[in-house]
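In what follows, a structure is listed as structure tokens, so that the remarks can point back to it.
All protein chains but one are shown at their positions in the complex.
To keep things simple, chains are lettered A, B and C as they appear, and every chain counts its residues starting from 1.
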Amino acid sequence: MSAITVTSLDERIRRSIGADGGASTTQEYFVNMGPQHPSTHGVLRLVLKLDGENVREVIPVLGYIHRGVEKMGEHLSYRQFVHLTDRLDYLSALANNWAVAKAVEKAANIETNERIETIRTIVAELQRIASHQLWWGVFGMDLGAFTPFLYGFRDREKISDILEETIGARLTMNYIQPGGVMFDIHPDFQRKVKEFLTYFRPKLEEYETLLTQNVIVQERMRGVGVLTAEKAVSMGATGPVLRASGVAHDLRRSEPYGVYAKAAFDVPVGRNGDCWDRYWVRIEEIRQSMRIIEQLIDNIPEGKHLVVKPAVRTKVPEGIHYSQVETARGIFGVMLVSDGKDVPYRIHVRTPNFNNLWTVTETAPGWRVADLVTIISSLDIVVPDIDR
Amino acid sequence: MEANELISTVQSLEPAATLRDKVDRPAMSVPKESVPALMRRLRDEPALSFDMLCAHTAIDWHNENRIELVYQLYSTKHRHYLAVFVSLLRDMPVVTSVSDVWRIAEWQEREVYDMFGVLYRSHPDLRRILLDDDWKGFPLRKDYKDEFMLEAPK
Amino acid sequence: MSSWEVKTIAQRAAEAMPESVLAGAGYVLLAVGFAAAFMALMGMALIYAERKVAAHFQCRLGPMRVGPHGIFQTVADTIKLLFKEDIVPSQSDKLLHLFAPYLSMMATLLALLVLPMSPVVQIADMNIGVLYVTAVTGFGVLGVLLAGWSSNNKWSLLGAMRAGAQIISYEVSATMALLVVVMFSGSMQLSKIVESQAEGWWIWRAPVIGLVSFVIFLIASLAEISRTPFDLPEGESELTAGFHTEYSGLRFAMFFLAEFINMFIVAGMAATLFLGGWMPFHIGGFDTFNSVMDLLPPGAWFSLKSGLVVFLIMWFRWTFPRLRVDQLMKLEWKILLPIGFVNLFAAAASVVFGWYFFPIR
Partner (left out) sequence: MGLITEKLPGIIEPVPGGSVLLSSMDAVINWARSNSLWPLTFGTSCCAIEVMMASGAARHDLARFGAEVTRPSPRQADLLVIAGTIVRKMAPRLKLLYEQMAEPRYVIATGSCAISGGPFIYNNYSTVRGADEIIPVDVYVPGCPPRPEGFFYGILQLQRLIREGESIRRPGERRKPVLAALPAGITLDQIQAELRELLESKAQVKLGASATAGRG
């Protein structure tokens, strides 16, 4: 049995220097991108091996926002843990809540009703739109166009308003809980959502005019950062990143939860897996989400919004329970290991961004620094979701 | 593939594999010696073709003095799941890496090392991933203590 | 048609000098003071304008709190930057680090000297005006390169190298476009060029050729002054702040100011060469129409035209994303330059055969 050595970042970099045995004639150098860098979307750090402007190697360094959520989960009740999932991928807070709620409901045999599931589906889809709007804006900013950012946020505020009215928070929602949703929907909810849909449809066309159809944008996205389907699967990528590579894997379709089975929608799939496909898939997903909401918004059945009293500390039977949902970024999974108490023995969250991020080590080498920014942005990463 | 059919197929590949109960999806316990070979076969067998490692993590069974690794596999072709459990001794948790079977395992295994101290044989780049390189201890172990941590008041 | 008497401040100084040294010196001081004050005020005004224009493009208000509609916003910014700590990184090349912003600023100031803003507001009128402007604006890249090099920061260096490659490449195209106008007007002297447009601006008087060279000049100059879509040297999302990453306080303000004044110079040059400078909108032969146009003073015409071009440049900035380095080079060497050459030959032919409106026989 050979000895197992644990290395450090310094050694990793040192190894990378000698990787080609000094064969290259030009001088290669290392730069740190992050932890504070405008286009790493938070505190991600990438150690880049550059040759002039060309990226030779990307070494992501994580953990600058590692908050130890899983450890904390071992001391909190299931109901309490829900609010921590808000803070992982804060742009899909509702979907994250839903994953925990689903796991607990399945384990503790809590039956929800149609109303609860419909409300959950609608708010989760609304937030998916909001998340993609934000991504679109930031993507524009990373390419150097500042205006999309403000346009994206202008429309995102409309969704924030709708959600705030019902939920009471703009970002960290903590709304979907085991056994229902925190509050019933606001009386204006349906009207406002419909207003938003009619408002947003022409705005989406505006997005296309401003960014999608721009020659420079197309030039910078097409063919850049190609991720083949095989690699995407092997690297565990999910969500739009996987679908852009041509694998039509969408949990909403393959194992429908909520009331997705009732709604008709398409799963947009890309062809080449380049930045352009990832861009297109997300824009198309906004359209599909609007379709889903349109079908559901008038058909919210009557019923209670909560079947379990919120104060109850739910006991989960012994065993291992999984659940996963499709967030705006991919599959968010929760594994509850219960020993029969009202706090989990161990809780593991499988976050989509952790896997998606690593595809950058495969796609970025060979491209330029500017392309690296495009590629990272097209992955739509949220750093606390990577680090947990 | 149906759950029991899946399990019998896996058992035909690895006779030592046993059913892991109290899991709400098809789950097998396998001995640690069979890890890389069995995993490769799980991926390559056309009837199974588990081409995606959804998540890889560990559970620290502190009282039983063992650490249990969990490999959650998914097949994008057949759309079925399988959870593979591997028990390791808590004092010397060593297992062979599967990073050459699924690329993502390289980083997921680094995370398990970081949090549980599980050592992976023939891992290309085993080092801490979320914490600092000079961090002492493995935080997700049940007996992890740290002068920084605060107990919640009862 | 009324004729304009061009009298630059330099000429006045030269005239006054033999009689009274004091008066001559007074004019020189006036020129220096004017240039410096103009630069500071124009810079502040442009920064304010940019922020307001950007805000209104983006459905928001922009600075509102400092003075009515925030008009004193840039004053506050300037004062703040003046009194901000000036950091010189310990590992940097200190002399060059201190020197670089001045170099950038100087290039800008020198170019400002020859810009004809009205028949009387022009500091110097050289017979090689166009050549001079090309020369001194190219000089600005030295400041950028030194800043990037001396900061001892890899991002700065990357930015500086990008700037070097970009500015030197695009200078070729810009000069090609300028040559077209020089050929048409038969002079390099900026006041002569303006006067040559008394019967019409070159952008329409030389059909197609004028417009093409105007567009080429605008694109190439945008690249030269590193404005979006060519803001690679300081591309925020890529290189943090590019070549001026390590600069703070006053020295950073100098780069900032130089950038905005450069924008004004490009606008001014574009106005002077293609849009008639301070010359009112004239159509040869239509004397009544022309005299109506003359009611607006030449200074106002110049402000309007350069303001329009400045607005156009800002519009670009808040609409377009950034190009990539290789795409930038491709655009210059494979697209702009060939078009520029063809345009130049077409211009030569059209000058020889008089294929333009109101040719001087």
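Note that in this section a contact is a pair of C-beta atoms (placed from the backbone, for glycine too) under 8 Å apart; a residue touches a chain by one contact, two chains touch by 3 or more.
No experiment lies behind these values; they were computed from the predicted model shown.
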When the whole complex is taken into account, which chains on show are touched by the absent chain?
A, B, C
Of the listed residues A:H75, A:R222 or A:K341, which contacts the missing chain in the full complex?
A:H75
With the full complex in mind, choose from C:Q73, C:S118, C:T137 or C:N262 the residue touching the hidden chain.
C:Q73
Touch with the missing chain holds, among C:F217, C:Y247, C:W278 or C:W318, for C:Y247
Extract the touching residues of subunit A with respect to the undisplayed chain.
35-38, 42-43, 63-68, 71-72, 74-75, 83-84, 86-87, 90-91, 134, 149-151, 153-154, 156-157, 160, 170-172, 383-384
Residues of subunit C touching the missing chain are 51, 55, 58-66, 70, 72-73, 75-81, 83-87, 236, 240-241, 244-249, 252
Tell me, which residues in subunit B touch the chain that this view leaves out?
130-132, 139, 144, 146, 148-153
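Keep in mind that, in the parts below, only the chains that are shown with their structure count from here on.
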Which integer distance in Å separates the CA centroid of subunit B from that of subunit C?
63
Using the touch definition up top, name the residues of subunit A that touch subunit C in the complex.
29, 31, 37-39, 53, 140-147, 150-151, 154, 210-211, 214, 216-217, 219-220, 368-371, 373
Under the stated contact criterion, what part of subunit C meets subunit A in this complex?
54, 57-60, 154-155, 158, 162, 228-229, 231-232, 235-240, 318-327
How about subunit A: which of its residues touch subunit B in the complex?
1-2, 4-12, 62-63, 66, 68, 70-71, 75, 106-107, 231, 233-236, 247, 249, 254-255, 318-322, 331, 333, 335, 337, 345-346, 348, 350, 354-355, 358, 362, 387-388
